[in-house]
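The following block contains the structure, expressed as C-alpha cells.
Right after this comes subunit A.
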Amino acid sequence: MSQVLEVSNLHKAFGGIKAVDGVSFSVKEGEILGIIGPNGCGKSTLFNCILGQLEPTEGAVKLDGRDITNMRPSALNRLGVSRTFQLLQVFPELSVRENLILAGQEHQGSMLSRLFGARDAGLTDKAEQMIGFFKLGHLADAKAGGLSYGQQKLLDAAMAFMAGPRLVLLDEPAGGVNLTMLGDLKERLRAINAEQGATFVVIEHNMDFVMSLCSRVIVLAEGKVLAEGTPAEVRANPAVIEAYLGH
Partner candidate 1 sequence: MSAPATTNDLSRPRGRALPGLIDGTLVTLLLGAAILWFAPVGMGRYGTYVLSLWLVMSIAVMGLNLTLGYAGLKSLAQAAFMGLGAYTTALLTTKLGVSWYAAFALSGLLTFAVGIVLGFPALRVKAHYLAFVTLAFSTLIWLILRNEQWLTGGVFGISNINRPDFFGIKLFGALEFHRFVVAVTLILAVAQWWLIRSPWGRAFTALRENPIRAASLGIDTRAYTLLAFAIGSAYAGFAGALYAPLVEFIDPSPFSLSQSFFLLLMVVAGGAGYLLGPFVGALLGVVLPEWLRFAGSLYLIIFASIVLLLLIACPQGVSGLLERGWTKLTGRRGGTR
Partner candidate 2 sequence: MKSKLAIAAMLAAGLALPASAQDKIKLVDVIELSGAGATAGTNFKNGADLAVADINAKGGILGKQVEIVHYDSQTNPGNTRAAVQRGIDEGAYAILGPVFSGPIAASMQISQRAETAQIVAGEAAGFTKQGNPYIFRTSLSQAAAMPKIAKYLKDTVKAGSVAVVWVNNDFGKGGRDAILPELEKAGIKVAVDVATEQGQADFAADAIKVKNSNADAVFVYLNEEESARFLRAAKQQGITKPMIGETTLLGAKVLELAGDAANGVRGHVGLSTDAPIPALQEFGKRYREKYGFASDHNGIKGYMAVHMVKWATEKQKKIDRKGLADTLRGATIKASEEPGILMDTVIEQNGDLDRESFLAEVIDGKQVINTTLPRIKP
C-alpha cells in the first residue's frame, strides 16, 4: 500500500515554546491512524501545521509524494484533504442541507458555473444521501445552530465527507458526544473507510474510541513521538503508561 501522507521532522515553536518538536510519521492508504497524547502535547498544533493553518518552523509534509507544506487550507481541501475541528464548526445559520451543499460545492465546476449555474451546484442528491447516511433525515431543513451538540458533531463529520476526500483528519470527533451517538459515529466512519477507501487520521482523548477504531496509534508527548504501534502494543508500552495512561 502506498503512503498517502508523509510528515517528516516537523517543528513548530511559539516564541521559546516548542509545541511540535521533530515529529515524523506516515499514513498508508486506507489506514485509520490514531494520534493520542496528554493535553498540550501538540496534537492540534500538529494538525494545524499539516493543514496549512499554521506555518511550521521546520520540516515537510507530503501528500501522495507531493510537497504540500504551507499550502493554503482551501487548496489542500481541493486536493482531497478534509478535516474537522476540535470545537464545533458548522455554520449555524444555514440549514443542515445547506451546510452539506456548502461543503461540497467548491469541488463542482468552475467559479463561473457556480455563479450562473444551479443554486445547489448539483449536490442536493449527494446531500440527501449524506443526511440519510448520518441519520439526520428529519433535520434536513433545520438550521444547524438549532441542533443538539451530538447532531452537530455528526453534521460536522458528514461535511468532511461531502467532497469524497482521500484523506480525512478528525480532531476529537468523539468529544462531548453521548454513548449512543458515539457508536453511530464509529460505525459511520468504519463504513466510509471500508466503502470509499478513505484514509483517516484521528486525534482523540477517548481511549476506547481510538483503540477500537484505529488500526495504528501514535502517542505524542511534549511535542515528540513517544510510541507508535497497534492499539495493543501501545497499550502495553511502559513509557506510554507512564506518560499518559498512568493518569
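On how the list was made: all candidates are chains of the complex that A comes from, given by their letters.
We take it that a contact is a pair of C-beta atoms (placed from the backbone, for glycine too) under 8 Å apart; a residue touches a chain by one contact, two chains touch by 3 or more; residues count from 1.
If you're wondering where the values come from, they're calculated on a predicted model, not measured in any experiment.
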Expected hit for subunit A (complex, candidates 1 or 2) is 1
Interface with candidate 1, subunit A side, in the complex: residues 51, 53, 72-75, 77-78, 82-83, 85, 87, 89-95, 98, 101-103, 105-107, 111, 114-117, 119-121, 141-147, 159, 162-163
